[in-house]
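Shown next, in structure tokens, is the structure this report addresses.
The complex appears here minus one protein chain, its other protein chains still in place.
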Amino acid sequence: MKDKPILRYTANERSNHWAVAILFFMAALSGLALFHPALFWLSHLFGGGPWTRILHPFMGVLMFVLFLGLVIRFWRANILTANDRLWLRRVDRVMRNEEQGVPPVGKYNAGQKLLFWTLLLCMLVLLLSGVVIWRAYFSQYFGIGGIRLATLLHALAAFVLVLSIIVHIYAGIWIKGSVGAMVHGWVSRAWAKKHHGLWYREVTGEDRSDSHIGKKG
Amino acid sequence: MDLNRRQFFKVAAIGLGGSSLAALGMAPAPAFAEQVRHFKLAHAHETRNTCPYCSVGCGLIMYSQGDAAKNVAQNIIHIEGDADHPVNRGTLCPKGAGLLDFIHSPSRLQYPQVRKPGSSEWTRVSWDDALDRITDLMKADRDANFVQKNAQGQTVNRWLTVGFLAASASSNEAGYMTHKVVRSFGMLGFDNQARV
Amino acid sequence: MASQDIIARSATTTLPPSVRQQEEVAKLIDTSKCIGCKACQVACSEWNELRDEVGHSLGTYDNPQDLSAETWTLMRFTEHENTVGNLEWLIRKDGCMHCADPGCLKACPSPGAIIQHANGIVDFNQDHCIGCGYCITGCPFNIPRISQKDHKAYKCTLCSDRVAVGLEPACVKTCPTGAIVFGSKADMKEHAAERIVDLKSRGFEQAGLYDPDGVGGTHVMYVLHHADQPQLYAGLPNQPVISPLVGLWKGMSKPLALLAMGAAVLAGFFHYVRIGPQRIEDDEHPAGKDPSVREVDPAVHVFDPSNPGAQGEDRP
Partner (left out) sequence: MTNHWTDIANANLVLVMGGNAAEAHPCGFKWVTEAKAHNQARLIVVDPRFTRTASVADYYAPIRTGSDIAFMGGLINYLLSEDKIQHEYVRSYTDVSFIVKAGFSFEDGLFSGYDAAKRSYTDKSGWGYEIGEDGFAKVDPTLQDPRCVYQLMKQHYSRYTPALASQICGMPEDSMRKIWEEIATCSQPGKTMTILYALGWTQHSIGSQIIRSAAMVQLLLGNVGMPGGGVNALRGHSNIQGLTDLGLLSNLLPGYLTLASDAEQDYDAYIAKRALKPLRPGQMSYWQNYGKFHVSLMKAWYGANATAENHWGYDWLPKLDIPGYDVLKMFDMMAKGQVNGYFCQGFNPIAALPDKNRVMASLAKLKWLVVMDPLATETSEFWRNVGPYNDVETATIQTEVIRLPTTCFAEEDGSLVNSSRWLQWHWKGAEGPGQARTDVQIMSELFLRLRERYQREGGAWAEPILKLNWPYKVAHEPSPEEIAKEFNGYATADFTDVSGAAFKTGQQLSGFAQLRDDGSTASGCWIFCGSWTEQGNQMARRDNSDPYGMKQHLGWAWAWPMNRRILYNRASADLQGKPWAPNKRLVWWNGKTWGGTDVPDYKVDVAPEAAMNPFIMNPEGVARFFALDKMAEGPFPEHYEPFETPIGINPLHPGNKQATSNPAGRVFDSVWDSLGQAKDFPYAATSYRLTEHFHFWTKHCPINAVTQPEQFVEIGEALAKEKGIVAGDRVRVTCKRGHIEAVAVVTKRIRPLQVNNQTVHQIGIPLHWGFTGATRHGYLTNTLVPYLGDGNTQTPESKSFLVNLEKI
């Protein structure tokens, strides 16, 4: 049965991802409210300025904790390989939706892997700097210099994180079928074969690989 | 949730629209009034007084709530230096600047009290009881110990077994009355706080 | 607010009404006349109805030891032996400097929580304060404090309520020796100049005025016997400026970041428009049976190749 779909994400994995996603949006919106006056109105989504100030750090910490869940689940699949370097070199073809010369991809392509590690790094920075500028509980333990540095780092990390997520979302919109994969878990065999060939073969055990693709390119 | 091209356009449009609205400052119009705290002495009642602490004798203005009308219990809410006073010219030292807390000190006594011999507590009494009690004690002691003549038979008319320490900050009027009364009793053990 | 026009307002991109030409006020603190009596401390608490808690003596004359939400000004004492070995007891009244370029206001994210009046007063409005403490991060003099009672920021208001009705601040009125004076900034500078002449006649060659331009000048100024070493006075900053970190954070980075985020969204949008999504063409019309594929449930295969059909998720 050729159209038999493949399970890409289990229910737990999906829930974990979306929990992180929801918390990201809350943290990001509340953070943006405190970051730029033009977006302060977003604080109304959280019950006004003081509530935004109170909730933001808790949302952040929770997001970090849940994100750790994703890390534990997926870090192995995100280790960069030789193919990934080739893939990155040919990312322009990827962007042009060309397949010639783009090396086959495992469960995740190099872009996804980079995103993964970037998110982890940003979240770590956000957590640490966030603690330093958390007035209600921790700031008294740090010098004014440290607090100033932390504030800046917090903003920078948040900035990078938001950008990465924008890319991530767009990728989801761009690559048809991937959103579905994270919503109900299943991808079509064709989708898997096209976007994650190696992973496809791994899960299907298909040995006759189209290894010629590589040579061709 | 696969978007097709058309759907995506909608989403993007809404997104951009939203953020551009934000950029235009969809925040509630900022209120520029009520930035400064209301001036609390606008209609307070002013009374001139003199600082009771040291002997510079700084002039004070006491501000109290209410306009001294019949139905108002004047309550002093602020004390400030009297700018007309030639010595302090409106200034006050840390003690004087805190006089409000002296008037309203938690240590202010409210009613007469008696501590009985050996007791470890105060018991509240009425003014009449307190004053009658003191009168009894004084009369008994004066009648018992008053010295009209000394050993040489000279008239001395003194009472030495009861003493009186006068204050250092009570008014001249209070001091004068105290002196007048205390001497009329024949007291010599009479002193004030001039030295300490 | 005729006497209190606002010229700057935190987290507000538009300009507040501020056409009236108002004279700037200033408080001048003459450390050479200050006897450290703390009358200003008490007068400040009395006028502003603040009662800090009764603390401890830590073996110095500084009490309270630091500014707090209930202590907006305090004396800082320093015992200094000068070059000729004579002892000097340097006493400085610490508190908000009311900068012309206030770091607190720059850092504040909440519209209207910090405002700068045309007369130079920088005032906090606790109604709008959200308690984030960014003002502390932004202040070059480390002045604002967050109350642990209501989690709002507090500091000296230069008695904006008194100044609004034409009075001097409470600390100025009370100062017994005239070490604190108040008036137009111009007059205060002139007064300072006279004091400096007197101090030089008494051997303080380096006497001078402290009105740091790193923060655009201040509306609380000091006359110092040692203007060349302000740090002698309990660490009064030598050249105070808004920290470059804060400048970066609340300066260019704000618009640039928003721009970048917007750009990212647009980039995606146009990529989609120009290149379009990636689809699996053959998804549209399913191909016939491919013999090359074994009739195996790949999901099961994923989980346990050695034990076919053991477990696996139901098909949708």
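The letters A, B and C name the chains in turn, as written, and every chain counts its residues from 1.
We adopt the following convention: a residue touches a chain if its C-beta (ideal position, glycine included) is under 8 Å from a C-beta of that chain, and two chains touch if they have at least 3 such contacts.
Keep in mind the model is a prediction, meaning the values are calculated, not measured.
Colleague: Where does the absent chain touch, in terms of which shown chains it meets?
Modeller: Displayed chains contacted by the hidden chain, ordered by label: B, C.
Colleague: Which one touches the absent chain: C:E23, C:E79 or C:D150?
Modeller: Candidates C:E23, C:E79 or C:D150; residue touching the omitted chain: C:E79.
Colleague: Could you list which residues of chain C touch the chain missing from the display?
Modeller: That gives, for chain C, the contact residues 32-39, 41-42, 45-46, 51-61, 63-64, 71, 79, 81, 87-89, 91, 176-179, 195, 198, 201-202.
Colleague: Can you list where chain B touches the absent chain?
Modeller: 45, 47-60, 62, 64, 73-76, 81, 84-89, 91-96, 98-103, 105-120, 122, 127, 130-135, 137-139, 141-143, 145-146, 148, 150, 152, 154-181, 183-196
Here is the rule we go by: only the chains that are shown with their structure count from here on.
Colleague: Any idea which chain sits dead centre by C-alpha averages?
Modeller: C
Colleague: Rounded to a whole Å, what is the gap between the Cα centroids of chain A and chain B?
Modeller: Once rounded, the distance between the two centres reads 66 Å.
Colleague: Any chance you could list the residues of chain B touching two or more other chains?
Modeller: Chain B, residues with two or more chain partners: 8, 23, 25, 27.
Colleague: Pull out every residue in chain C that's touching 2 or more other chains.
Modeller: 12-13, 111, 258, 265, 272, 276-277
Colleague: In their shared complex, at which residues does chain C touch chain B?
Modeller: 1, 4, 6, 9, 12-14, 16-17, 37-39, 41-43, 45-47, 111-112, 115, 117, 123, 125, 127, 157, 160-162, 164-165, 170, 173-176, 178, 258, 262, 265, 269, 272, 276-277
Colleague: List the residues on chain B that touch chain C in their complex, please.
Modeller: 5, 8, 12, 15-16, 19, 23, 25, 27, 30-40, 42, 78-81, 88, 90-94, 96-98, 100-101
Colleague: Using the touch definition up top, name the residues of chain A that touch chain C in the complex.
Modeller: 1-7, 10, 33-40, 43, 48-50, 52-53, 95-97, 133, 135-136, 139, 144-145, 147-149, 151-152, 155-156, 159, 162-163, 166-167, 169-170, 173-177, 184-186, 188-191, 194-195, 203-206, 208
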